[in-house]
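Left out: one protein chain. Kept in place: all the others.
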Amino acid sequence: MAAKTLTIDGKQISAEEGATVLQAADEAGVKIPTLCHLDGVYDVGACRLCLVEIAGVPKLLPACTTQVAEGMVIHTDSERLRKYRRMTLELLFAERNHVCAVCVANGHCELQSLAYNQGMDHVRYEYNFPKWSVDNTHRLFGMDHNRCILCTRCVRVCWHIEGAGTKNVAGRGGKAHIISDLNMSWGQSYSCTECGKCVQACPTGALFHKGSTAAEMERDRTRLEFLVTAREKKQWITGEE
Amino acid sequence: MILNDLLQIKDQERAARKKTTLRCCMAAGCMSSDSKGVKEQLEKAVADAGLQDTVEVRGVGCMKLCCEGPLVQADPQNALYIKVTSENAPSIIAALKGGKAEAAQTDPDAAFFKKQLSIVLANSGVVDPDRIESYIALDGYQALHEVLHEMTPKDVVDTMVNSGLRGRGGAGFPTGLKWGTVAKSPGAKKYVICNADEGDPGAFMDRSVLESDPHAVLEGMAIAAYAVGADQGFIYVRAEYPLAITRLQTAIKQAKQLGVLGSGIFESPFNFTIDIRIGAGAFVCGEETALMASVEGKRGTPRPRPPFPAESGLFGCPTLINNVETFANVPAIYRNGAEWFAGIGTEKSKGTKVFALAGKIKNTGLIEVPMGTPLRTIVEEMGGGAPGGAKIKAVQTGGPSGGCIPSQHLDTPVDYESLGKLGSIMGSGGMIVMDESTRMVDVARFFMEFCMDESCGKCIPCRAGTVQMHNLLEKILDRRATPRDLLKLEELCDMVKNTSLCGLGQTAPNPTLSTLRFFRNEYEELLQPEAHGPKGNGEAKKQTLTT
Partner (left out) sequence: MIATPLHSKRNRLPAVLEHASGDKRFKILEVHMKKHQFRHDALIEVLHKAQELFGYLEDDLLLFVSYKLKLPPSRVYGVATFYHFFNLKPQGEHTCVVCMGTACYVKGADKVIAAIQDQTKIRPGETTPDNKVSLLTARCIGACGIAPAVVYDGTVNPRATPESAVKQIKKWTGT
C-alpha cells in the first residue's frame, strides 16, 4: 500500500494509506486523547475528544475516523483543542453522577485519568443529578447507569465481537441509555452469553464484575484484544448495530 | 408510453377544459378549515344549477394565502374568495350568474400575489394533485422525455451546473456539483433520495409542494436518477404529513401506470422506481446521514462525514440526496434551459426561493420570490406587516439552525451570503416574524429547548452541551444569572458549534448567538450583579475526582 507523508505536531511521519490519523499519531508516539475509540471495533466519532486541527480544513475532525492524506498538517494539542477537551469532560461529569470516591473503577477509569491529563480539576456547570439506576440482576456483572458516558463501546463489542446483540442504546438525547434486550434487567436477558466483553470494554465503572473491588477492576484488555484479532481474521461481521 | 401518448393526454386534457373553473384549495391548511365540505357544496351547487358543462370545480393544492382559507378562485372572473364556508359556497355559483356572493373576497392582484415569481409553485393551486393528467396538461413529464432521448447523463449534469441551482434544504450546496460527484462515483447500484423530512418548526413549503404538485418532485427525481445512474429512489416524508403521503402514493401509482416511472421509461433503457419511507418524529433525521440510517430501519443517528453520501451512502452505495424544493425546480430548468434559470436571482444565488411566512404577520402563507428580494419587500409589502399595526422587531430564518434578523436590517436581500453575514442562514425557508411583544431571550430558549429535545444523543457536546446552555438560558430568564453565567453561555456556544458531530449540534447555538449579537441588552437587563462570598456565585461545587 502506498505510504503517505504527513506532519503531526511538527513531526514528519509516514503512514499507510487508509490508516486513520489516530493510528498514524499512535505510531509516531503522539498521544491523542480518546474515549469512544476501542481498538478492534469500528469507530463512531462520538466523544469528540480526539478532534484535531487539520490545516486547510475549517472544521475540526475526529482523528479516529479521519483517514490520512498526503501532505496533511495536523495539530493535536493546541490551546483551543485543550480547552474544548476540558469542557467536554466537564460536560460529562455534570451529566450523570460520577462519584469517583465510591466507584469500583476508581484509579482504573479512563474518564478519570483523562480528566487528570487534561487538567480538568473542577466542573463549572450545574450538575444535573439525574436519577439513574443500578442494575445488579445479572449473575456475574452489574451496570451502574450513573457512570455511563454513552460511548457505546459495550454495544459495539457485544454486537460485532460477541455477536450477541444484547446491548443497545434506547431513547435519545439526554434520555439515551444502554439497555439489555427489550430494556429488561440484564439478568433477565436471554441473548446475553455472559461473555463479559462489554465489561472489559467499558472505560468507566458503569459496567463491572460483581463483587469486585477497585483493585480488581483493572481491565484485562489483552484478553479482549486477543478475541478481537481472532474474530478479525475470520472476517467477523461488520456494519452497524 | 411514447411522446405522442403524452402529448395526446395533454391535448385531451386541455380540450376538456370548461369555460369557468373554480379552484378550491385542498391542501392541509385549508382542509383543516373544511375545504372538503366547501368543495362538495360547490359541486352540488353546480349540479343544482345545471352548470356541469361549463363550470369545473377542481381540487387544487395550496393557493398560498393560507391564513385566509379555505380559498376558492374563480376564473376567468379572477375572483378570489376567502374563508369560504360550506354554507356560503353555493352563493359563489350564484355569483357566476350575476348574483351576489356571500363569501368575502380579496384582491388576487395584491402585492402578496403580484410580487411572487413562481417556478416551484407554478403548478401549486392550479393542477389537481390527484390527477397526473392535470400535470401533463401543463407540460409535465416532457422534460423527462427530452432528457432521456436527447441528452447524455453528462449533458444533464452540465445543464444543472450551468443553471447555478443550489440545494434548498438549508446548506445551499451547488446541486450540479453534487450530481456530478454521484455520477462519477463508481458503483453498480446507486440511489436517489428526496429529503421531505422538513423538520424546521415553522416551515411548510415542502409539505405544500408535495401536496400541491407531487409529480414535479417525481419528475425531478427521475431526471436526477438518469443523470447520476441510479435506478431506485426513496422519498423520506415525515409522519406528521399524512396528506402529503397519500398524495405521493397516488402520484407514484399513476406515474407507474402511465410508464413514466418503472422500467423502460419512455421506451428508453432507463429504469427508475420510487418508494416512500415514512419518518417517525425525529428532527435529526433531516440530516442526511441520519436520514439514511433511518431508511435502513435503524436509529436515526448521524455519522461522521467523510465518507459523504455521494461516495458511500444508503446501504453503502453512492447516493444523491436533495431536498423537495430542489427537485421541484428540476423539471422547469430542463424545460426552459439553464440560462433562463441562471438569469433569475443574484450572482451567487440563482432562481427563486419559497418561504413559509408565519408568526406575527398579517398575511401568513407561502411566497416564492426571486433570490435577492429584500426582506422588507417580503415582510412589509407582501406580508402586510404585523397585525394591529404593531412594530416588527425581528425576522427569524433558518429555524433552530438560523438566527433572528433585527428590523434595522430589513433591507437585506435574501440570498445565501447576505443572510450568512448576519449570522443567520437561508435554511429551508421558514420565516417567522416577531413583533415587539416577543422576548428574544425566550426565543433563544425556545430553540435551545428544541435542539435539546431533538439531539440524538450520540455526541457529547450536543447531548450534554444543549442541556447546559438551556439551563443557563432558563437561569437568565428567571433573573438568577450573573454576568459570569453569560460568559459561560457564550463559551459553550462556541464549543458546541465547533465540536459537535452533525449539523444539529453545530448550529444549535445559532439562535442564541444571533440574539446575543443583536439583542444583547435584553440579556443584560435580566442579569444579577455578581454575588460575592463563599457561595451564590452560580458555580457548582468542586468535584473531587479521587478519594
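Every chain is named by a letter (A and B) in the order it is written, and numbering of its residues begins at 1.
We take it that contacts are C-beta pairs under 8 Å (C-beta built on N, C-alpha and C of every residue); 3 or more make two chains touch, one makes a residue touch a chain.
Being a predicted model, the structure only gives us computed values, none of them experimental.
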Contact set of the excluded chain (shown chains only): A, B
Hidden partner chain, touching residue among B:G140, B:P318 or B:G430: B:G430
Residue among A:G71, A:G119 or A:G163 touching the omitted chain: A:G163
Residue among B:I2, B:A16, B:A47 or B:A280 that touches the chain left out of view: B:A280
On subunit A, residues whose C-beta touches the chain left out of the figure: 159, 163-172, 179-183, 188-191, 193, 237, 241
Residues of subunit B in contact with the chain not shown: 28-29, 31-33, 66-67, 69, 198-204, 207, 239-241, 277-283, 294-301, 315, 356, 358-360, 364-366, 396, 399, 430, 432, 434, 438, 446-447, 450, 453-454, 456
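To be clear about the criterion, only the chains that are shown with their structure count from here on.
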Whole-Å gap between the CA centroids of subunit A and subunit B: 38
Residues on subunit A engaged by subunit B in the complex (per definition of touch): 44-48, 51, 59-62, 65-67, 83-84, 87-88, 91-95, 98, 100-101, 106-107, 112, 115-116, 121-128, 149-150, 169, 171-176, 240
Partner subunit A, residues of subunit B touching it in the complex: 282, 293, 298-299, 303-304, 306, 452-461, 463-468, 471, 488, 491-492, 495, 498-501, 539-540, 542-547
